[in-house]
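Only one structure is covered here, and it is reproduced in the block below.
Yeah, one chain of the complex is gone here, protein chain that is, but the others are all in their spots.
Naming follows writing order (A, B and C), and every chain is counted from residue 1.
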Amino acid sequence: MDLLEHQGKALFAAAGLPVPAGRPAGTGDAAAAVAEELGLPVAVKAQVRTGGRGKAGGVRVCRTLDEVRAAAGEILAMTVRGLAVEAVLVERAVAIAHEAYLAVVLSRAHRGPLVVFAGEGGVDVEDLARTRPEAVVRVPVDPLLGLCDYQARDVAAAAVAAAATSRTPARPTPLVEPAATAKRIAAVVHGLWRVYHDRDATLVEVNPLVITADGDVVCLDAKVTIDDNALWRHPDLAALGPEPDPRERRAREAGLSYIVLDGDIGVIGNGAGLVMSTLDQLAAAGGRAANFCDVGGGASAAAVALALELILSGPGVRAIAVNIFGGITRGEEVARGLIEALKTTPAAAGVPVYVRLAGTGAAEGRALLAAEGLVNVRLVGDVAELVRLVCAAEGA
Amino acid sequence: MDLLEHQGKALFAAAGLPVPAGRPAGTGDAAAAVAEELGLPVAVKAQVRTGGRGKAGGVRVCRTLDEVRAAAGEILAMTVRGLAVEAVLVERAVAIAHEAYLAVVLSRAHRGPLVVFAGEGGVDVEDLARTRPEAVVRVPVDPLLGLCDYQARDVAAAAVAAAATSRTPARPTPLVEPAATAKRIAAVVHGLWRVYHDRDATLVEVNPLVITADGDVVCLDAKVTIDDNALWRHPDLAALGPEPDPRERRAREAGLSYIVLDGDIGVIGNGAGLVMSTLDQLAAAGGRAANFCDVGGGASAAAVALALELILSGPGVRAIAVNIFGGITRGEEVARGLIEALKTTPAAAGVPVYVRLAGTGAAEGRALLAAEGLVNVRLVGDVAELVRLVCAAEGA
Amino acid sequence: MAVVVDAASRVLVQGITGREGAFHTRRMLAAGTNVVAGTSPGKGGQTVEGVPVFDTVATAVAATGVDTAVVFVPARFARDALLEAADGGLKTAVCITEGIPVRDMTEAAAHLARRCTTLIGPNCPGIVTPGACSAGIMPAEVFCAGDVGVVSRSGTLTYEIVAGLTAVGIGQSTCIGMGGDPVHGIGFVECLELFAGDPQTAAVVLVGEIGGDDEERAAARIRDGFAKPVVAYLAGFSAPPGRRMGHAGAIVTGASGTASAKKAALEEAGVAVAASPAEVADLVRAALRQE
Partner (left out) sequence: MAVVVDAASRVLVQGITGREGAFHTRRMLAAGTNVVAGTSPGKGGQTVEGVPVFDTVATAVAATGVDTAVVFVPARFARDALLEAADGGLKTAVCITEGIPVRDMTEAAAHLARRCTTLIGPNCPGIVTPGACSAGIMPAEVFCAGDVGVVSRSGTLTYEIVAGLTAVGIGQSTCIGMGGDPVHGIGFVECLELFAGDPQTAAVVLVGEIGGDDEERAAARIRDGFAKPVVAYLAGFSAPPGRRMGHAGAIVTGASGTASAKKAALEEAGVAVAASPAEVADLVRAALRQE
């Protein structure tokens, strides 16, 4: 689960990390009130669960309360990469001397956390990683030891060295007291590690990490992703999530993995890979899926029925493809679920349902469906046939 | 540093471990007041930093306030193994059905902590370990993982099995709900581990761990030893130590290791092993040391002077043996310290000081001492001569 | 021969008294697997499908000599179950459980590595050496013994592809479902090493999907020299690009994680990438003919 910047910064502050004074606001007037309390100038920043807000104009520095009110109003009306801005964060502006990039992130390759530091922050850090990989410090953290102090010091030393030769801003300011700044940066590394570890994060990113003209260190941004599987350990964080799509929420409660897409072919399958593969084959044949729905392993008839109901409750579904390879999931359970939902859902009338059942219980399931004699259900032999027929139905 | 039972139980309670209700008291009247508040019967228990108080009569169950007052008075006047009773702990009496032994202790052989459980508690647990070692469960804890839940469950399962076949008391009471009791014991194992780990203990011992007739689990005693080297992490615990002998405290503050003994030969050496060896050789020759004093590696003249002053401040020192093998410690520093102390300490007059200097700076030190021409200082060639002369001086 | 598990493997089911554990114990037994013990704290002394249940792994090891654990315990207890399996000295732990917190898995994986316990999963369908051992939840009936090694990030898709191989008479040496969690045990690279050293395996099928960089690392391993033909199938070409929070992922892996990028990396390494699950069998047959 991705946290909003101000939520992440609250975790940072609780871990003793230096963040600018600030508070979120939901209206232009509330933003102006926060700015008045903090003192001007302030930064007004879009709170949205994705990157790229800077390029979208979601961050403005304001010198008057009127500017704050106007900027907040405009930003609150924005969307970034399709996501609505949930609030603005109004923060005291920080005088930037150097910008760096610092993160603790789960590394699949290391099977554990990695501290990542780059002496040049901002949005171009990915380019830097590609063009000058040696400029990026990567320190793997041993899961059984945690972050060692020497590792934090290594990163801090790299940060101070980078600041001394920094190209942002154009004329680098020498650090007043490099040793003091290094200690502050090492403390930030420790603090980020604590947030990462203690709060079950998979990403804790500060970009930019700012060194001010007088050698102070400030976390100017905060991107925090919490491991969904560990939210039970953090009820306070679990409460911070966005309102999900109601269909997705109902599905999750029933153990289904359900994502709304924008096509017109409903898809039900078991196993994320099989469903993805079904979508790929639909797309290759020119079809567009209305959803991704994985009923999971050992799905009950009720779960399958819910899946069908959810698909039919959406707009404009012209056909449904059911692709089941029975393992733990049994074909007869799937068949029962389909029958139940098709009989009780008015919207089912007239929507053709193509069903491919293979593996465990396939014969039993096919027999059940055949016995029921539902007019809009058609059993198919393989995925190729399923895809061909469902795309043809869509086109009809 | 050994904690008193009531101090250890305060740590237990803070870690959520089940301990009987109780409070320490310093007088018979105070003890009676605690008993009145708790309700009778109560146990009145000597608080002393050693084992063996039970056999010494330091634990009494009292049924009236008069009994409490009398027992507390008597116990407060006791010494156990030479140590004064510092207080009594007045606790609500517990109805014991089974007694077991449970500890987390540093194991040198495992280079880490070990959970130790025996199904029969009490003072005979060492006999049990010798006669039926298979009756003692030893679970090594991985220092990098900490206690695993499966390990706590293993211990709990052993505890429940032991209670079912217990020979204390003579007629074992079957456990009401073995599964519930096992869960409580596993929780106790986790709690003891937390105290051990979080408070830098080297021993956390519960003997007996009591299972009551209704299946509850109670830590009836608490023996906790805190790692002296880690007391800086625990200022609250550092404050709980006993008042040390004033000489031992001054020595410790100066970096000396100084222990008061009851003989009449003062001993100064560098290195615990060398000093112990000197004491052994003195004892073999019939001498009795007045102290153990290790001036440590690289001792300064001031430290040596203090060592001499401390020895001379004690009663009845008839001769002093100085045994230095210079490594980091330099002979000339030792000589300077001896000269300074002998010249400024009136008590030095008439006490012969035999000095063996070898290793780094020995020649320089011997030259300094010879040049000073102190009447009661005699330089000797080796340890055998040192021992012979100092024992002869003692007999004189 | 085969890799990781074979007919001599002695399987322990951790969490055998649970619904899933008991159900799959029956299926593993039906597939001819030596399921010789199960564990369930507090249930020692019972039996499930005739298999004796023990309270702890240590007692199960002592009594039955198990060497391969299959873990079905709920996610909150999986870390502990894996540590117990490793400390019990088991050679292999197959973790079926899904939803395990990443932090728990990083710790468990690190501990298993130092105990030299091979980890498969978590959130995986298990491992099958057809006709010899099924440790997990894969439907044994779709497999048949042969000389193609299969390793997959996806469960059901694997059954689909294996069924396609079996249908045309291409048997499998060992099929490994490595699981889809970000922190997992053996992956494509380790499995390629295992199959490289297995005389029974003549070709390898990799089944990948979007996200992470396992496929890219497998491609690099193959490019460095791999003596057996490799066929791949990838799922997720039509997935909408994920919304990324930060830059760390891209900086760390240097990989975009898209199916197209993975396909390109594998093809550059000489791997034949199938357009559909059904095509895998054709490509394998072609590759084996060329040998």
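Brief remarks on what is shown
We adopt the following convention: contacts are C-beta pairs under 8 Å (C-beta built on N, C-alpha and C of every residue); 3 or more make two chains touch, one makes a residue touch a chain.
The structure presented is a predicted model; accordingly, all values stated were derived computationally and were not measured.
Although it is not drawn, the missing chain touches A, B when the whole complex is taken into account.
Among B:Gly119, B:Pro178, B:Gly326 or B:Gly365, only B:Gly326 touches the chain left out of the display.
When you scan B:Glu99, B:Glu205, B:Glu309 or B:Glu332 for touch with the missing chain, the hit is B:Glu205. Touching the missing chain, out of A:Ala182, A:Ile226 or A:Leu274, is residue A:Ala182. Taking the complete complex into account, B:Leu83 is the one of B:Leu83, B:Ala187 or B:Ala302 that touches the chain left out.
When you scan B:Gly269, B:Gly337 or B:Pro352 for touch with the missing chain, the hit is B:Gly269. The omitted chain makes contact with subunit B at the following residues, 2, 49-51, 81-83, 101, 103, 105-109, 111-114, 116, 118, 123, 125-126, 129-130, 133, 136, 138, 142-144, 197, 200, 202-203, 205, 207, 223, 225, 227, 229-230, 232-233, 261, 269-274, 276-277, 279-284, 289, 297-298, 325-329, 358-360, 382-384.
Touching residues on subunit A toward the chain that is not drawn are 142, 144-145, 148-150, 153-154, 157, 179, 182.
Heads up, the rule we're going with is that only the chains that are shown with their structure count from here on.
Separating the CA-averaged centres of subunit A and subunit C is a span of 27 Å. The mean-CA centres of subunit A and subunit B are about 56 angstrom from one another, to the nearest whole unit.
Among the residues of subunit B, those in touch with two or more other chains are 144-145.
Each of residues 107, 111 in subunit C touches at least two other chains.
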